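Of the protein chains in this complex, all but one are displayed in their positions.
Chain naming follows the written order as A, B, C and D, and within any one chain the residues start at number 1.
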Amino acid sequence: MADAQQSHAAAADVSTTYLAQIKAKRLMNFILLIVFLALFMSGFATAESRNAGGFLEGLGNIFDFPAAMWSEAVERSHLLPGYLVQYFPSLVETVNIAAASTLLGALAGLVISLLVTRGFAPVTWLIGPLRRVLDIFRAVPEIVIALVLIFMLGGGPVPAMIAIALHTVGALGKLFSEVNENASLKPVEGLASTGANWTQRMMLGVIPQVAPNYLSYALLRFEINIRASAILGFVGAGGIGYDLRNTMSWGVGKYDEAAAIFLLLFGTIVLVDQVSSLLRNRLTHGTQNIEATI
Amino acid sequence: QDTAITEFRIGILGGENAQDRMNSNECLRSSIEEALGVPTKIFAPADYNGVIQGLLGGSIDLSLMGPSSYAAVHIADESAVSPILVKVNSDGSTGYYSIGFARIDSGVTSLEGLKGKVFGFGDPNSTSGYLIPSIEIPQITGASMDNGDYFGEVKFTGGHEQTIVAVNNGDVAAGVTWADGQGNWEDGYNFGALRKAVDAGLVDMNDLVEIWRSKLIPGEPVVLRNALPDDVRATVTQIIDTMGENDPACAEAIAGGEVSGFDPITHDAYTSIVAARLAESN
Amino acid sequence: MLKLANVTKSYGENIAVHSASFAIDKPMMVGVIGRSGAGKSTLLRMLNRLTDATSGEITFDGLNVTALRGTAKRQWQSQCAMIFQQFNLVPRMDVVSNVLHGTLNRRSTFSTMFNLYPDEDIHRAIDILERLGIAQHAPKRAEALSGGQQQRVAIARALMQDPKIILADEPIASLDPMNAQVVMQSLRDIHEQDGRMVIANLHTLDTARRYCDRVIGMRDGAIVFDDTPEMLTTSSAREIYGADASFSEATTSTQIEPDETVQRRLVDIAAQ
Amino acid sequence: MLKLANVTKSYGENIAVHSASFAIDKPMMVGVIGRSGAGKSTLLRMLNRLTDATSGEITFDGLNVTALRGTAKRQWQSQCAMIFQQFNLVPRMDVVSNVLHGTLNRRSTFSTMFNLYPDEDIHRAIDILERLGIAQHAPKRAEALSGGQQQRVAIARALMQDPKIILADEPIASLDPMNAQVVMQSLRDIHEQDGRMVIANLHTLDTARRYCDRVIGMRDGAIVFDDTPEMLTTSSAREIYGADASFSEATTSTQIEPDETVQRRLVDIAAQ
Partner (left out) sequence: MTTATLQMQTITRFSRKKRLTLAVPLAILAYFAYIFVAFDIAGLGDRVNFGNARTLVSDSYSYKTHVTQDNRSGAITMSIEGERKAQYPEGMTPDWVTMGDVTTVNLGQGHVVTLGPQVRYDIPGYGTVTARPDGNGVNASFPDGPIPDFINASGNRVMIATDAGRLTVTRNRAEVFKYSIGWEIFFFTLDSPYYGMDAGELLSRALTGEAGSIVQGFWSNTMWRHGDVFWALFETLLMAFLGTFGAAMIALPLAFLAARNFTPLGGLRFVARRIFDFLRGVDGLIWTIVLSRAFGPGPMTGALAILLTDTGSFGKLFSEALENVDDKQIEGVASTGAKPLQRYRFGVIPQITPVLLSQILYHLESNTRSATIIGAITGGGIGLLLTQAIATQKDWEEVSYYIVLIILLVIFMDTLSGWLRRKLIKGDGGGH
């Protein structure tokens, strides 16, 4: 009996503590929600007030531009195949920029990722500095490097390729090193015991373990880099982005060309996107976080 | 038509630094704000297209723009805007020229010397940087502007400043930009992109040589959105029209060089430009 | 041949191996016993130079092993093969490739990178696998094999190195008793037929007694026993394992059956 | 009270429950046994209306359960709590919140969206947890609890619904024997003290015998046994489990100790 009373008192005790706890938490969550909403609303209001057109006024005109483009494209649809052929080389250039920079970035990222993974790194004091370098490579938007390089090297695909490759080194270097951290050291030690040198230990002991994940990340990067390379075209780095910008900013009269270029670009992006996600699904299962770190 | 507006928005373009542009147009902004009594803002997008889209979509009310850009707006929507005023040069003339130029040490002195070389346009929406030369130059060379037809390659540099820098650096063999054609070559003429580049210390005109000059191009119009209430249109027109007398410093700041002021103009002055632009379109 | 003089390894405060000295004059099969943490693994790793000794000297036929650097060190590693408790194979590569890794030190980096192994190496690898009774698994991936088979692949890799010494760090600890017998027998055969020195860390006394010519006992980093298996009495075992009166051999035993049965089974397995 | 008449559920060709009929007149503890695939889960799910019967009729105090739709159906679900083998809690939410989910049907959608429950509900939730001996875990996340504790949280959620019937689908199958006893005892207590009807799918005969007032045996979707536990002889068990002569009760038993010891342990656990 006394026991029951005691336990009842204990339950009451738990109740009060829990209630206090839950109320604090509720209040906290509520405040957080309000703060977030206030930030979002006032942020939007600021953005709108610093914008030329207002949100509500503009909403009605949202389809004007696509409609203008569409009507012109339909009107001169017979020219479309010609444009597709005409701009195909530019598309190839854009894809080449993406492919070459992904390849370069992945190769460099592979080496650097091995150099910054504890347990694999031959020179331990280099790990910290190299990691910072990767961080910086990742932080600089491609367009910044591209613009600076265009200044030095002139327009064309090379600045874009270098810019994207540098960014890719940063992004893939980090992802690869995360993959490396989950790789087993046992095979590496096994190879070390036979007298294998660093290169052999890495190529034969590590790469076979991590290759599928590497490949999957590299494919995803390729997808992203196609977009990046098209965008860099906008600032004069060649490829299809450059043509798209020129025709788009000409406006009425060349919208049909712009539409054709857009179709080419969009088609390519969707194609690569689909193919790569198919391949990636095959390479790794449980790719929950793959897209996350990009 | 609206009876009242809540805001007035000016779109500006040109090669300078965005912030510098905003600063030089500040005097215009404040006088319009004072006269209309509504908040007035300046927007400086990175390229012509931003202002063109703004005028078409109704989010930009006023702009001083190149004839070709005006023509682009007019072609897209005849009723969107009309030209109200035009810049008057200090000698009283209006209009300007597209000037072809090259580095003096390249030995090129005329279009003939450019066969097979790289030629630079500015922005595809620029009148003097693209539209006019792309029509007049083929008449001289007798060949199209396509890559490899006469010139080895034809590039868009992105704008007047970029063209001047590109020619000066040798990135392109020759390029086109605009100038009033008055005054000394060494100074980059009295005004225009070359003069600005000289004043900014970007180039030394002694390093460059003029190789081609277009026919006179009608001057840059001030365009105003038609949907604005009549009283707003009248007030704004009045402010800029009298700017030359009331505030010459401001007039020069917004025009980007020595001017005597602004004079009324109508669409008729630009029919040839519209025709040229239509000819260039598909 | 192999001589250790006051070899010590310390990890900060913690002394893993404390002034270990012994000499082995001719190829024999040596068992190292001691409880967990006694320093057995550390001792073997220092012999292979996977871990550097803090002080002391290891010499082999007059060569100062502890002083070797770079290529010379890797050269030594290739002569002193190591077998691990967890096999430490490359699981995604096939068995033959894993065995061929034993030749890495002899071949150029470039050629090994692109699978350019000479035909005679491949022949030899298969011969070794054949000898260990797992030739039929040659094309499979290492990860597809059972533990005992993987350990035999590891032994094959060691043999591929054509080493003077084979070090085995608890080679049978991850294996079931059946497979353990097969692996220990293989090591014994290698010692007897090829005349190589084998040093094996073992965690069971009976295995040490049965297969080794000499037993070294370690306790808390120090060598506390070094003699023939016959001298390994229960009392000396207690000394090695920490003088706990409840110590009984049975707890460490992996012996499963009388010898004849094992031998028959071995034949069966090899024939599979 | 509860009456099933020719209740049938078929999945395409496959008939999961075949014309099941029985009636339960007063609250009692009913065990449903049968081997895997016999249709036990399907039967319970139809009772709770998680699954719709293909044909037949379930009535409860005259209410035609099978015909309910929308709000009325959810109302019924709230009176007929379900406990799952895998507990089916929300692991990232705390224990009390999980228990409070039992009130969802009674509270407005809006207030529950923001986790706003009346204080008296929270008090009651903690009282229930107290009764089941896990009140001290109230603020923890459900995923931080052991299996047995999670199952008790699930029971607490069921009690929170204040149901007329508690359905338990193999509530102890994922638990170790120790926890299994605690959970079964809790269900029995609920039946005895609150007078609620409990229907539990069980996979062990001895549990059914020990805790239930009535046992229903199913085989291939049909009810083949329906009687008191005393009547559950080895031969009837063979009938239910498929007449395999090798059948022995021991294979399904989870009993671990004589009753007294269990009782003592239960007290210990609850006191923790």
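Just a few scattered comments:
Rule of thumb we're sticking to: a residue touches a chain if its C-beta (ideal position, glycine included) is under 8 Å from a C-beta of that chain, and two chains touch if they have at least 3 such contacts.
Keep in mind that what you see is a predicted model, and the values were worked out from it rather than measured.
Note that the undisplayed chain, when the full complex is considered, contacts A, B, C, D. When the full complex is taken into account, the listed residue touching the unshown chain is C:Val96, out of C:Val96, C:Ala142, C:Ala180 or C:Ile199. Only one of C:Ala5, C:Leu68 or C:Ile126 touches the chain withheld from this view, namely C:Ile126. Check A:Leu126, A:Val140 or A:Leu185 against the missing chain and you find that the one touching it is A:Val140. Per the touch definition above, the residue from B:Thr6, B:Ser79, B:Gln139 or B:Asn206 contacting the chain not shown is B:Asn206. Of the listed positions A:Ala99, A:Leu126 or A:Leu283, the one in contact with the omitted chain in the full complex is A:Ala99. Contact between subunit A and the absent chain runs through residues 25-26, 28-29, 36, 39-40, 43-44, 46-48, 50-55, 58-62, 64-66, 93, 96, 99-100, 103, 135-136, 138-144, 147-148, 151-154, 156-158, 161, 227, 230-231, 234-235, 244, 248, 262, 266, 269-270, 273, 288-289, 291-294.
Residues of subunit C in contact with the chain left out of this view: 96, 113-117, 119, 122-123, 125-127, 130, 135-136, 138-139. Where subunit D meets the chain that is not shown, the touching residues are 48, 50, 73-79, 81-82, 84, 86-94, 97, 101-102, 104-105, 109, 112-113, 115, 141, 154, 157, 161.
Convention: only the chains that are shown with their structure count from here on.
Rotation relating subunit C to subunit D, from a C-alpha superposition: 175°, rounded in steps of 5. Looking at A-D and A-C, the interface holding more C-beta pairs in contact is that of A-C. In this assembly, the C-alpha centroid of subunit C lies 56 Å from the C-alpha centroid of subunit D.
Mean C-alpha position of subunit B lies 83 Å from that of subunit C.
Multi-chain contact residues of subunit B, defined as those touching 2 or more other chains: none present.
Chain contact topology: the protein chains form a star, with one central chain touching all the rest and none of the rest touching each other. Chain pairs that touch one another: A-B, A-C, A-D. Listing the residues of subunit A that touch subunit B in their complex gives 51-53, 57-58, 61, 64-65, 68, 76, 79, 154-155, 235-236, 242, 246, 248-254, 256-257. Of all residues in subunit A, only 7-8, 10-11, 14-15, 17-19, 21-22, 26 touch subunit D in the complex they form. Across the complex, subunit C is touched by residues 184, 186-187, 189-197, 199-200, 203-205, 208-209 of subunit A.
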